[in-house]
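With one protein chain held back, the other chains of the complex are shown just where they sit.
And now, chain A:
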Amino acid sequence: MKGKRNTADNPRADLPTPTVEARQPHRRRVVARAVESQVTVLRRKLGAGELGLLPVVLVLVAVWISFQSLNENFLSPRNLSNLSVDIVGTGLIAVGIVFVLLLGELDLSVGSISGLAAAIFAVLNVNNGVPEWLALIIAVLAGTVAGSVQGFSFARTRVPAFVVTLAGLLTWNGLMLYILGTSGTINLDENGLVAKLTSYYFTNDAAAYGLAAVGSGAVFLVSYLDNRRRKAVGMRHRSLPAIAVRTGVLAVIAFAAAYVLNQFQGLPLALLIFLVIVAGLDIVLRRTHYGRQIYAVGGGVEAARRASLSVTRVQTAVLAVSGTMAAIGGLFLASRITSVSQGSGTGVLLLNAVAAAVIGGTSLFGGRGTTWSAVLGMLVIQSIASGMAITDTPAAVQFMITGGVLFAAAVIDALSRHSQEAHGRA
């Protein structure tokens, strides 16, 4: 977001305000100064290796421009709307992966857990007639339990998480096959709750615009109130125009997205749920005591322990979160194809989820990243997949390009970490 904010600011600085001519130069100067201060902050952060979401935004823009030039249907409302639903299942799993990566660990079991949760739901609901809501809750809780078990074993035995979850990958996949038994593929109720998760659209235009308005309004309100408190106690704070410019850019993007979605079928329920979960978990990570503990353990286990944090509890909880998110993601994936089969949760799902988190800018070394990186990283991966499908490129090329982007993201991560450390030595 940082990058977009910056590039899109400048045209706004020249917005004419013809009615109040006397105030125009003054106002323009204020806005220009606000933009300038943003640029200074951005430059300092870039110099110190804090790239944040900038690289992934640039990659996304590049991918979109390339495919749009190859096929003009790529940026059509229909394709973008489908894209926004396609990212949700794997994206939710990637959000869980972000939590695990923040500890500097890896969870390889998320694919299997997502398949297991979908299988549990299908068997309970379709084969045994358990009500959908109850089956849904049990399926999600199964993911939580599977994650907690892995987390507790990892935290207590100090076996690296990727080994514990590799064992989990096999175990949960086996359990899924056992539960499915001989039935093979189970079709879900086309009109059921889970099917609706990805097939329901808020056709009323007000829904998408309302979400955009509420979202940018909330961001503005939070930064405005925060700023007012800083000003009251005489601390460094931003000027009002600076806040307005920041939220303004966010609002422009949000309303543009809402406009595009309304050109097709309106706001997809799946996207709404995805954004609410991501925003909620972002607040948990960055604004609560619990989230701070995760960052601390990822930044230094020993330091966290000496600060009397319970490292075991944090590690268990993080893998529980990733198990839960995997289960929720698995239900969305099942909803998209309204069936569960023996192949659910296998294949490139796990790899895509991990790649999304890393491409989005979450560090492999732990301690750096936000849940939004899962959204942006998943957008990149799904855009490449969708662009390839539209342009009739073979899947082989798609894998190679996604692989290249992932490699680039990992290199950027390593370099920015290195540059941060070099910054400290100077």
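Here, a residue touches a chain if its C-beta (ideal position, glycine included) is under 8 Å from a C-beta of that chain, and two chains touch if they have at least 3 such contacts; residues count from 1.
We take it that contacts and distances are computed from a predicted model.
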{"item": "Among \"RNA polymerase sigma factor\", \"Riboflavin transport system permease protein RibX\", \"ABC transporter ATP-binding protein\" or \"Acyl-CoA reductase-like NAD-dependent aldehyde dehydrogenase\", UniProt-listed name of the chain not shown", "value": "\"ABC transporter ATP-binding protein\""}
{"item": "Sole residue of A:51, A:88, A:101 or A:296 that reaches the chain not shown, by the stated touch rule", "value": "A:296"}
{"item": "Residue, one of A:29, A:78, A:156 or A:287, that touches the chain absent here", "value": "A:287"}
{"item": "Residues in chain A touching the chain absent from view", "value": "48-50, 226, 229-230, 233, 235, 283, 287-289, 292, 295-296, 298-300, 302-304, 306-309, 366-368, 420-421, 423-426"}
